[in-house]
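Our next item is chain A:
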Amino acid sequence: MELLTNIGLNHYLTISALLFGFGLFAVMTRRNAIVILMGVELILNAANINFLAFSKYSGGMEGVMFSLFIIVLAAAEAAIALAIVINIYKIFRSVDVSSIDTMKE
Partner candidate 1 sequence: MHSLIQLSIAVLLLPLLSFVILIFFNKRLPRRGDFVGVGILGTTFALSFYIFWSVVVQAYDPAFRVAWDFTWIDFGNVPGVGPLEIRMGIVIDNLTAIMLAMVTLISFLVHLYSTGYMSGDPRYGRFFAFLGIFTFSMLGIVLADNLFAIYIFWELVGLSSYLLIGFYFEKDSAADAQKKAFLANRVGDIGMWLGILILYSQFHTFSYQEIFANLAAGKFGLGEAWLTAAGILLFMGCVGKSAQFPLHVWLPDAMEGPTPVSALIHAATMVAAGVYFVARIFVLLTADALHVIAFIGAVTAFMAATIAITQHDIKRVLAYSTVSQLGYMVLGLGVGAYSAALFHLVTHAFFKACLFLGSGAIIHAMHHEQDMRWMGGLRKPMPWTFATFTLATLALAGLPLTSGFMSKDAILAGAIGFAAAEGGGIYWIIPFLGFFSAMLTAFYMGRQIWLVFFGESRTHLKPADPHHHGHDAHGSHGHDDHHAGESHGVHEVAWNMRAPLVILAALSVFAVYSPDPLDGAKGWFLKMVQTPATVVGSPGNTAGHESSPLALHEGRLLAEAVPPAQHKAESDAHSEGVASEAASGVHAEAAGAAAHGEAHGHEFSDPRQAAIAHEAHAAHWPAIMISSVMVVLGISLAFVVYVFRIIDPEKTARSIRPLYLYSFNKWYWDEIYDATFIKGSVLISKILSWFDANIVDGIVNGVGAMTRRVGFATGGFDKYVVDGAVNFTAFLVNTSGGVLRKLQTGKVQTYVVLLLLAVIGYFIYYFTQLIY
Partner candidate 2 sequence: MLSLIVFLPILAGLVILAVPSSQKQIIRIVSLLAAIAQGVLAVLIWRGYDASMPGIIAAEGGAPEGSFQFIERLPWINLDLGGFGSLNIEYFLGVDGLSITMVILTALISIIGVLSSWPIQKQVKGYFILYNLLATAMMGCFVALDFFLFYVFWELMLLPMYFLIGIWGGPNREYAAIKFFLYTLFGSVFMLLVMIGLYFSVIDPLTGNHTFSLVAMASQENYIKDAILGPESMMWRYAAFIVLFVGFAIKVPMFPFHTWLPDAHVEAPTPISVILAGVLLKLGTYGMMRINFPLFPEVFQASLYAIGVLGAINIIYGAFCALAQQDLKKMVAYSSISHMGYVLLGLAAANSEGMVGALYQMFNHGTITSMLFLLVGVIYDRAHTRQIDKFGGLASYMPVYAAVVTIAWFASLGLPGLSGFISEAFVFVGAFSSETTRNIAIVSVLGIVFGAAYLLWSLQRMFLGKRKADAAYDLEVDADGHEHIHFHDWKGKLDLDARELVMLVPLAVIVIFLGIYPMPVLGMLTSSINKLVEVLSPVVMTALN
């Protein structure tokens, strides 16, 4: 009960760890490039939660800054990623990453 009522740092960390895991899972299992990119976003957001939590509990502002920048960068990354994915689709007529393996060994 007490565990539920007053939320502590560990809760945040657990959440972020879960998010991190989901993100990795998505990246590893999904075939669709877009979904993979979403997985990456999850990973980044897991980091965000960490930063914010730590920042909250240690009182510094760096965490907040960090998470802001991460969000911005995630956006930029997504932009470039989508551009590339579109280009891929033009060429391969598919965004299934598992089928894109002309170069190997």
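Going forward, contacts are C-beta pairs under 8 Å (C-beta built on N, C-alpha and C of every residue); 3 or more make two chains touch, one makes a residue touch a chain; residues count from 1.
Keep in mind how these were chosen: all candidates are chains of the complex that A comes from, given by their letters.
Only a predicted model underlies this, so the values are computations on that prediction, with no experimental measurement involved.
In summary, of the candidates 1 or 2 that share the complex with chain A, the touching one is 1.
Looking at the complex, you find that chain A touches candidate 1 at residues 24, 27-29, 36, 97-98, 100-105.
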